[in-house]
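Have a look at the structure below before the remarks.
All protein chains but one are shown in place.
Chains here go by letter, A and B, matching the order in which they are written, and residues are numbered from 1 within each.
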Amino acid sequence: MREGRIGRWVAIVALASLGLGASTESGRAQTREIVFSGYGGDYGEVMKKLVIEPFEQKFNAKVVYDATGSSAQKLAKLRATKDTYTWDVTVLTGYDLLAAGREGLLEAVGPERIPNIAKLHEFAQKEGQGWGPITSVDPLILLYNRDRVKPAPDSWSVLWDPKYKGKVAISHVSEGKGLFLLLIAAYMGGGDEKRIDPGFGKLRELVPNVGAWLTLSPQYVPYLQREDVWLTPYWNGRAQLMIDQGLPLGAVIPKEGTLAITNSFGVSKSARNKALAYEFVNFYLDRAQQEAFARKIYYAPTNREVTLPPEYAGRVAVGAEAIGRLRFPDEDHLAKARGAWVERWNKDVYDALKYQK
Amino acid sequence: MSRRGRLLLGAVNAAIYAFLLAPILVVVVVSFGDAAYLQFPPRRLSLRWYTDLGEYPDFVRSFWLSLGLAAATTAVSGVLGILGALALVRHRFPGRDLLGALVMAPAALPGLVTGIALLQFFSLFRTEPSFWRLLLGHVVVTLPYVVRSVAAVLAGLDRSLEEAARGLGAGPWAVTRLVTLPLIKPGVIAGALFAFILSFDNVVVSIFLTTPRLVPLPTQIYNYVESSARPIIASISTLQIAVIVAMLLLAERLIGFSRLYTGGTER
Partner (left out) sequence: MTSARRRAGAAGPWLAAPLALCLFVWFVLPLALLLSESLRDVVVGQPTPPGLTLANYARFLLDPFYLGTLRATLVLGVVVTLLALALAYPVAYGLARGRHRWKTFLRLCVVAPLLVSVVIRTYGWIVLLANNGAVNQALLVLGLVDEPVRFLFTYTGVLIGLVHFALPVAVLSLVGVIEAVDQTLEDAARGLGAGPWRTFWAVTFPLTLPGLAAGAMLVFSLTVAAFVTPALMGGPSLVVLSTLIYQQMTVTLEWGFGAAVATILLVVATGLFLGAQRLLGRARGLGTAA
């Protein structure tokens, strides 16, 4: 009877998968092991080869790598699992780190627990407000198609140039690039984080020029590669990688200056192995690891002692002088104001698009 | 049906099938490109994104997990769904309509909400992230599809065959097992297909319920895509397609989809 056969197969498959489930959870070493939550893709590859493997060897420990989720999703997960163990260490963007810290989800850290913090640039020690060191920064640059945008731009205002109507891509304000663009537009309009109205005004003016509304960073790649998009604000790290891959792009920090996003590591309050977690963060801040990250994926290091060969100058911000030229937004204020800005952005851009039709 | 009618139907179908396949074919073609970034149409062809797969053991592990998870989800959802559909369609009890509406809710809510809700709930019990969490999340998300598919076929069923069986002296359980279940096979198979594929495909709920060691394939792909846009994801997706297709063909062999309807007249 057919049904009998089906029943048997279902049972076999179900048992097999139960077995699979059970087996993959076994073998949990309790000591000398931490779980680190990072990102996937190239970041993950570099992290695993150049940081985790040397760490495991040097400290005779195991680091389990979890690449799931963006910084915001990690924060959501931390919040949902409050007081329960999820990870020992997690990477978080600056403002997410502050939010997590204030909600009681992270351990306070300083040079006593993580000695290498003393070796960082001053802002990298302070910006995390004690919830974590700033481990790297990435400035927002103006990315342009070298063949199509002539002369080579040197100002953010090129985004508003009607000559490039439909060839500009911008991000939703819920994502870092969009948020920073709003701030930069505010600065250009004579405002700042606390007086944001000029920013929204300039954004409305920008809407007719925008040909693509993108959110995830890798989403940009097909548009740039197919030359559907010629101009966009973008993260320097990824931009340099695309240039390395052979795309005809140029990256420039416009004369008006720019903002940089900060990355940090946070140690969970509910971490199992805090001592090892602190060692891991400390290890990452070592000169060798910081330098490796800068070379491979162009994350600007925060350890003062890092130096890079001259071919990296202009591609990664290294050294006090280069870092000094970067501006960091008031992350405190950002954490508080973002909600209102998201709502206003939704409404304003929706309106602007409606009247365009 | 007339000849002209058949041709028209065929033409409409062909156009719709082309629509269904188009973006999928793009992904498959891109996976054979040589460039270091996603390029369509590819200038040069190469197998490098397949040979490079060995460098991504995480994806292979995720693949096996997804397979097992999908199978288990199908089994659990299937049983719960069939029982539930029988109750909803054939019986009357207080709260029946509410149950019928509520069973659809997991499909109508963004997976994000279900994922966060389940994660928060599980955390209350101080349990560890585990395979069971993933399984429960997947079952909840696929139940609406199984219930609806079975209920649809059940609702239109001709009762006379069951009446005849009962008239011949068969007890209710025997009638269900030997007459009803075979008759609703098309619905069960459709539901099982949904459960399997949707579980295999599930991204968002899984993001919140994964453990560092247990990452289903779509979540793994999503993690990768959030950071990089290399063609490796095209080759992995192509392999995913190939494997699911192989699984479906295997299931077809064993269960015989092509003859779904086991009763009535056939032309």
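The criterion applied here is as follows: a residue touches a chain if its C-beta (ideal position, glycine included) is under 8 Å from a C-beta of that chain, and two chains touch if they have at least 3 such contacts.
For clarity, every value in this text was computed on a predicted model and none was experimentally measured.
Colleague: For the chain left out of this view, which of B:T114, B:S130, B:T210 or B:S228 touches it?
Modeller: Result: among the candidates, B:T114 touches the missing chain.
Colleague: Of A:R79, A:R113 or A:R304, which one is in contact with the hidden chain?
Modeller: A:R79
Colleague: Who touches the missing chain here, A:D147, A:D197, A:D228 or A:E256?
Modeller: For the chain that is not drawn, the touching residue is A:D228.
Colleague: Could I get the residues of subunit B that touch the absent chain, sorted low to high?
Modeller: Spelled out for subunit B, the touching residues are 1-2, 5, 9-10, 12-13, 16-17, 19-27, 30, 38, 40, 79-81, 83-84, 86-88, 90-93, 96-114, 116-118, 120-121, 124, 136, 139-140, 143-145, 147-149, 151-153, 155-160, 163, 172, 183, 186-187, 189-190, 193-194, 197-198, 201, 203, 218, 221-222, 225, 233-234, 237, 240-241, 244-245, 248-249, 252, 257-261, 264-265, 267.
Colleague: If the missing chain were put back, which residues of subunit A would it touch?
Modeller: Within subunit A, the residues that touch the unshown chain are 70, 72-73, 75-76, 79, 98-99, 102-104, 172, 174-175, 211-213, 215-216, 219, 222-223, 226-228, 335-336, 338-339, 342, 345-347, 349-350, 353-354.
Throughout what follows, only the chains that are shown with their structure count from here on.
Colleague: Which subunit B residues qualify as touching subunit A in the complex?
Modeller: Answer in residue numbers: 35-39, 64-65, 67-69, 71-72, 74-76, 78, 116, 119-120, 123, 126, 128-132, 135, 177, 181-182, 207-208, 210-215, 219-220, 223-230, 254-256.
Colleague: Using the touch rule from the top, collect the residues of subunit A that touch subunit B in their complex.
Modeller: 2-3, 5-6, 9-11, 13-14, 16-18, 20-22, 24-25, 35, 37, 39-44, 64-70, 73, 76-77, 80-87, 216-219, 221-222, 225, 242, 245-247
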